[in-house]
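Left out: one protein chain. Kept in place: all the others.
Here is chain A:
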Amino acid sequence: MGTQVKDVVIKSDAPSALLLDKHADYIAAYGSKKDDYEYTLSEYLRMSGIYWGLTVMDLMGQLTRMNQQEISDFIKSCQHDCGGVSASIGHDPHVLYTLSAVQILSLYDNVNVLDVDKVVEYVRGLQQEDGSFAGDKWGEIDTRFSFCAVATLALLGRLDAINVDKAVEFVLSCMNFDGGFGCRPGSESHAGQIYCCTGFLSIAGQLHQVNADLLGWWLCERQLPSGGLNGRPEKLPDVCYSWWVLASLKIIGRIHWIDKSKLRSFILACQDEETGGFADRPGDMVDPFHTLFGVAGLSLLGEGQIKDVNPVLCMPEDVLERLGLHPDLLS
């Protein structure tokens, strides 16, 4: 009698073909019923939600189906006096949504919808003495915010506004014995934080500080028998980890350490053939978040029908090409 390893079993009738058209239809129609209770519940992250939707549409070559003017107007009304951007109108500003806003406007090559200098000032003001970044004026520290800060500034070509060396020092202080990273020094390694920290180090030009073999090993141990990836030991697989883990592996040059075809099967099985979109695991409810990371994961795996995605910024490579941004990757 063996133990039950935490994993899913992919049914034989699970989707195995890529249904891009259905996903595009799903995203295009999402949020059209703005009175929906679910929509209100998630308004606190709306800017990121828009970024997820637009990015996946762009990766599928369908960005034109979205309303650029409406979105640009919306973003403009979300920038506050302090320079930071909020998730939605009337909400408080935060670095998470500042990044999402800048990413969206970069897709449209229209960052000047925002007062860019004020954005830079806002981000600069979030850096602490020890190099870490707060998320907003209330002071929560997390390596996610270090990533948001440098990614925002990199997209605006203003990385010089912060103390990069100090920022690097703080992120490295969050490196653990297993090669991974947590949210603060002493915190548990977590695939999402690892993505943020490796992405950060890439932008900061400090990837050589990562122990690529050790971290790569931890990351490829995330792959389960079903082919899916989890975020930490003994957690269930989740399609968003196809992004956090896979992108991290790509950044540190170890993507070949996982079984690509098994992962691809898992991601495809997370599609919903009726509604379009991807869920966290086969059979669950879909949402735009998992839809982006499913498609982006497939792109990293070399899916021909999807545009190349940049593993550091999770944006189409052609957008970064236009901006002249080429964050480091280890080979």
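General observations
To be clear about the criterion, a contact is a pair of C-beta atoms (placed from the backbone, for glycine too) under 8 Å apart; a residue touches a chain by one contact, two chains touch by 3 or more; residues count from 1.
Note that in this section contacts and distances are computed from a predicted model.
Here one chain is missing from view; checked against "Ciliary neurotrophic factor", "Protein prenyltransferase alpha subunit repeat containing 1", "Small ribosomal subunit protein uS9m" or "Signal peptidase complex subunit 3", UniProt names that protein "Protein prenyltransferase alpha subunit repeat containing 1".
Note on the undisplayed chain: of the listed residues A:121, A:169 or A:317, the one touching it is A:169. Considering the whole complex, the residue from A:159, A:183 or A:301 that touches the absent chain is A:183. Even with one chain removed from view, chain A keeps its contact list with that chain: residues 1-3, 5-6, 35, 37, 40-41, 43-45, 86-87, 89-92, 94, 128-130, 132, 134-135, 137-141, 166, 169, 172-173, 175-179, 182-188, 190, 209, 211, 213-214, 221, 232-235.
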